[in-house]
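Missing here: one protein chain of the complex. Every other protein chain is in place.
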Amino acid sequence: MELKDQIRINAPRERVFAALNDPAILKQAIPGCESLEATSPTDFTAVVAARIGPLAARFTGSVSLADIEAPVRYTLSGEGKGGPAGFAKVKASVELEEDGAATLLGYSVKADIGGKLGQLGGSIVDRTAQKLAGEFFQQFDALIAAPAEATDDAGDSKPVVMAQPPARGVGPVWWGVAAMIALLLAWMALK
Amino acid sequence: MSAKPDDRGSWMGTRLPRKEDLRLITGQGKYVADIVLPGMLHAVFVRSDYAHARLVNVDVSAALEAPGVVAVITGEEMKSHCRSLRQPVLLPNLPAKYPTYYGLAVDKVKFHGDPVAMVIARDKYQAVDAAELVVVDYEELPVVLDPEAALDADAPRVHDEEADNLMFEMTFTGGGTDEERAKNEAEVEKIFQSADVVVKGRFRVHRTGTTPMETRGVLAEWSASDGLTVYNTTQRPHIDRLAFADILDIPAEKARVIAPRDMGGGFGLKAPFYRESVVVAYACRKLGRPVRWIESRYESLMNIGQERGQINTLEVAASKDGKLLALRNRGIADVGTGQIGVYWGFVMPFLGAVEMPNAYTWEAGDTNLKVIFTNKACLTPSRAFGHFPTRFAMERAVDMVARKIGMEPSDLRRRNLVPRLPYTSVTGEYYDSGDFLKVWDNLMVQVDLPAFRKEQAEARAQGRYLGIGFGCGVELSGVASELMVPMENQPGYGAATVRIDPRGKVFIMGGDAPGGQGHETTISQIVAATFGISPEDTIITTGDTGTTPFGSGTIGARMGSYFASAVRKACDELREKITHVLAHDLGIRATMEEFAFTEGEVVYQRDPSKRKGFREIAERIVMFPINLPEGEVGGLETTAFFEAAKPMICFNADACVVEVELATGQFKVLRWQTSEDVGNVINPMIVDGQMQGAIIQGLSNAIFEEFIYNDQGQQMTADFEHYKLATAADVPDVKVTYASTPCPHTPLGTRGIGEGRPSAVPGALCNALVDALAPFDIDITELPIRPSVLWQKLKAAGAV
Amino acid sequence: MYPAIIEDYQRPESLQEAVAILSGYEPGDAIFMAGGQSVMQAMKSRMVRPRCVVDLQSIAELKGISSANGLHIGAMTRYVEIAGAVELAGANAALRDAAQHVGDRQVRNRGTIGGSCCWNYVASCMPAVTLGLGAIFHLLDPQGKTRAVQADDFFLGPLETARGDHELLTHLSFETTPRSGSAYKKWGLVTDALPVVGVCLKLSLDAAGRCSAVRMSLSGLPAGAQRAPAGEAALMGSDGSRESVARAMEAVVDSVECHSDKWADAHYRQQLIRTLGQEVAATAFARARGEQ
Partner (left out) sequence: MKTVSITINGERYEETVPARMLLVDFIREKCALTGTHVACTYEGVCGACTVQLDGEAIKSCMMLAVQADGHAVTTVEGLARGAELTPLQQAFKAHHGLQCGFCTPGILMNMSEFLEKNPDPTDEEIRHGLVGNLCRCTGYVHIVDAVRAAAAQIRRGS
């Protein structure tokens, strides 16, 4: 499965990159994220309790970062294990581009799923992954763009959630995790 | 409803309802999953999620702690306690790379579904619970899936110990030396250069198979005194017995295999020797308790039943008046891991290549086959063993020639059928007997082609697209030792023990193991006809190595050819003895031929007042063996063997009519008509059923079924929601007719039938579709053929 | 295979009892079992591992079709009953079209309309048909409060619905509009398989025989049951001519996302939308005119 898109985030590039490195923000943005921990400067684990409709599962993912070129780009590879359900592997790259005061965030993800997860995932894998990626971005945008909007007097202000400065070296784990959850959910979404 | 013997009092050729049926329609059948032994444990396999990975660690500690768990077996344990499955008894005498492998994966997993561990628990639900707790640490390796790419020098290797992924290569034409083959290639090339017409296609057939409704099952028990007894869903119990003994290092007399009397279909899938059986047998010996494994459908679809899977690049040269001249084929078979004993995945494509020339005469041929390892499940035999793909290619190519020269495909076929037998094909296959033209002409009478062409034209004028398609096939009627010994390292002869008891009841023991073909009924008819008794008075036992004579199993249409012939031979030996004693008792000099066995009596035909009841003479010989002719002893039991000097064949031809809806490419098979040479028919009802079943399997394979691996080698079709079998509402009625020629090489003139029968189907079907859409000039060279594919072709041709 | 351990099984006899049992569990830990023809697949493959199964079979109020005061169908009404219900004509005949071809006889003898809609599998018929017919879903919560949800708001995407964790779907209600007809047809590779694509159409005719109201929905696509507003707009005013239907279906094809899988590629799905659209339109118009 491949996902590729570019989205516009209402915040300057440095800030977007920093937010992508902020476990607190990411934890809030990732649907169902229970924990997000760095095990080394470039390795992270996350536990996500995913739920779709009647189905629920807990999923453990690990992600490694490479080619970090702040605040422009990085790549990551991750693997998620769903126990007897199978596994998911993710390779992703992201690139941030300045667009005035905002940032264009381009991403491409290649994910492979295996075991029962993939066999029963069928054709709705992409859709579910896209949906979750969409949810993530919506939340992410809301979390980091809100202060800027507030200062712009741009209507309803949203709560400022950015509570603490980015932890050093914590990378954009959301990628792998979001895609992996998506895959897990796709697996579960089958009859 | 009960059938009667014919006018001569014979049961041969009658539509006798089956002896098997009463127990099966009342729920009294005993399949392997119905057998329960005291203290029986349940086994579940943990299988690889990866198509290719190194096994870093298999942690069974949590599983061992789980409720109800008795043991967990790993590959390391199997390797240190048992031999590999690469045992001489399971190795063909053909030059191929034979991987060494064990009951469970060791070091590496090589396909998605490779067994890694086996969990044994007191309760089957608990066994599944515990299997989830086995933690396997994999180090993923790159996969090789495309058989052509697998030959690249830098392709990942499926088996580390081999230099490359080329398992087997053979040229089937031209002779034994490189020089002879090169000369042949040049000669074939010359024919192609000068031929009026040449057609060429890359004919790809997907992975599909036959999928019996009963999955595999193994129940093994161990006793210190008797050794190992295995109830196994197998078509060849006697070979299995030797394999168990060799692999587990058990004295052969302490190994017994019983194929349950009721087996839910085999179709070749149950003919190999499987590694799971070894693990179950090992576990029962280790634990001293019976262990049973019943395969889930999920496992079955991931591990076995995958066949076909070939790409044949076939060229045919012909003259403009429709004479087929030469064929040239380059075959590629994607064999998967090659890790299935007896067949090793490559024996099927091997035979498929041999059978490619089909029933046509050729001046020359040049055929080569490469069989290639990939990270997929090993091909397993399935009915139409290896030649479903080659025959698809040939039957399509023949139609392509006909279209190119503007000839009716049926006329072109008839013109090129081997006119007289025996005949040896360009690949060296011997066709012993029969009359292909008679079979063909019968088909054409059934079909009435001129009437169809008229119907087709009228329909087309109304915007309806009907088409007719033909196909035919030479099939092996059993497999002679001449072919079996090199191909499977096993004998081809048929063996039967026949015993008559003092009540005149006849017991027949055979080493084969049927799975629904109706052996009990068919054999009872032969025996009844031979002794002039009722089929009710016969008892057939198969499948138990402890009580039956050695046999190679129920494979390759051996029933009507070899087993039936052995039974007849054994009966004849007993008739000889009976008439010898009877003549002595009657005080006459008479030969066996002068007696008739009829209606429960043995009658001296020159003086019918001289007669004796079959039961009485049986009782006399078995129970009162005194005053016998000189040199004769009491008892009525013998074992006979039947072997044909040369391979034997049967022949069939198909025609089908389809209708295609242009707007969607959806099509319906309206009629399916066959013509068969099956030799003398023992029970036409059973033969009809075999043919109908085979043809529908062929259709289901060609249209609905497909084993799919994704680009990571993940098997994506492991349940019946994803691997679609045809339902009753998806397939046509099948009308079977006969134009038989008795086989001169079997005592009853019978031929074995059914094994190869699906192979004519995909060609006939696709020929009909192409015929229906002739105005748009489309072609079909790949299977499966589905509405979406047909619609794309119609769209590309501008039809929609 | 076999379900994971189920700690408890309950078979309540009243609606209140049913919602009360479920409310005693964390979301997802207890599930309602209707006909079970989807849930059992999920439990046997261990994708769903409920602690408690609440079997709805003994609640009489959940069963049956009533047309006394508008059309009501109990959530536990089985396909076999819907398939044979002669009162489902005209505006709601599509329910029968669908129910007659769900799965197989055995599935139709167990499977229910409510179970199917609450499961909302990505490729299934009943969600699309109830959406196409504009059904209203009636939900009951543990406090005894009921609420009615329009089909458009009920289906949130594959496997997700507006039903709250502790709510029970009690019944569905449908409009019985005069001079209306509906139809549903799907295509799958084998007979009565899950839809590769299915089209549901419901329309009402004015005095001149032209479409005055239309709802159209699709099944089998990655979005799950979905409306086809472009097709609806294009069909307004149509007299049912092949040309007008063709235009409408082309609008649908242009506006929905089709996917490729092993059964059919995206282009073929689009073609099925066109051809099935013609078939259901012919039937729906005929039914609206009272011809069927």
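Order of writing sets the chain letters: A, B and C. Residues in each chain are counted from 1.
FYI, a residue touches a chain if its C-beta (ideal position, glycine included) is under 8 Å from a C-beta of that chain, and two chains touch if they have at least 3 such contacts.
In this text, all values refer to a predicted model and were calculated from it rather than measured experimentally.
J.: Would you mind listing the shown chains in contact with the chain that isn't displayed?
T.: Even though it is not drawn, that chain still touches B, C.
J.: Looking at B:6, B:34 or B:152, which makes contact with the chain not pictured?
T.: Hidden-chain contact among the options goes to B:34.
J.: Hey, which of B:75, B:147, B:227 or B:264 is the one touching the hidden chain?
T.: The missing chain is touched by B:264.
J.: With respect to the chain omitted from the figure, which of B:208, B:456 or B:692 is a touching residue?
T.: B:692
J.: Which parts of chain B are in contact with the chain that was left out?
T.: Chain B touches the chain not shown through residues 1, 17-18, 20-22, 24-31, 33-34, 125, 210-215, 262-265, 267, 296-298, 515-518, 685-686, 688-690, 692-697, 718-721, 725, 727-729, 731, 733-734.
J.: Considering the whole complex rather than only what is displayed, give the residues of chain C touching the chain that is not shown.
T.: Residues of chain C in contact with the hidden chain: 1-9, 11, 33, 36-37, 40-41, 43-45, 53, 55, 57, 80, 103-107, 109-110, 191-192.
Just so we're on the same page, only the chains that are shown with their structure count from here on.
J.: Count the C-beta contact pairs for A-B and for B-C, then tell me which is higher.
T.: Answer by contact count: B-C.
J.: Rounded to a whole Å, what is the gap between the Cα centroids of chain A and chain C?
T.: Each chain's C-alpha centroid was found; their separation is 33 Å.
J.: Round to the nearest whole Å and give the separation of the Cα centres of chain A and chain B.
T.: 52
J.: Which chain C residues touch at least two other chains?
T.: In chain C, 46 touch at least two other chains.
J.: By the touch rule stated above, which residues of chain A touch at least two different other chains?
T.: As it turns out, chain A has residues touching two or more other chains at 84, 122, 191.
J.: Quick one: in the complex, what on chain C touches chain B?
T.: Where chain C meets chain B, its residues are 1-2, 4-5, 46, 104, 187, 189-194, 262-265, 267-268, 271-272, 274-275.
J.: Across the complex, what residues on chain A touch chain C?
T.: For this pair, the touching residues of chain A are 51-56, 84-85, 116, 120, 122-124, 126-128, 131, 187-191.
J.: Going by the contact rule at the top, pick out the chain B residues touching chain C in the complex.
T.: Residues of chain B touching chain C: 124-125, 128-129, 132, 296, 298, 663-666, 704, 706, 708, 716-717, 721-722, 724-727, 729-730, 786-788, 791-792, 795.
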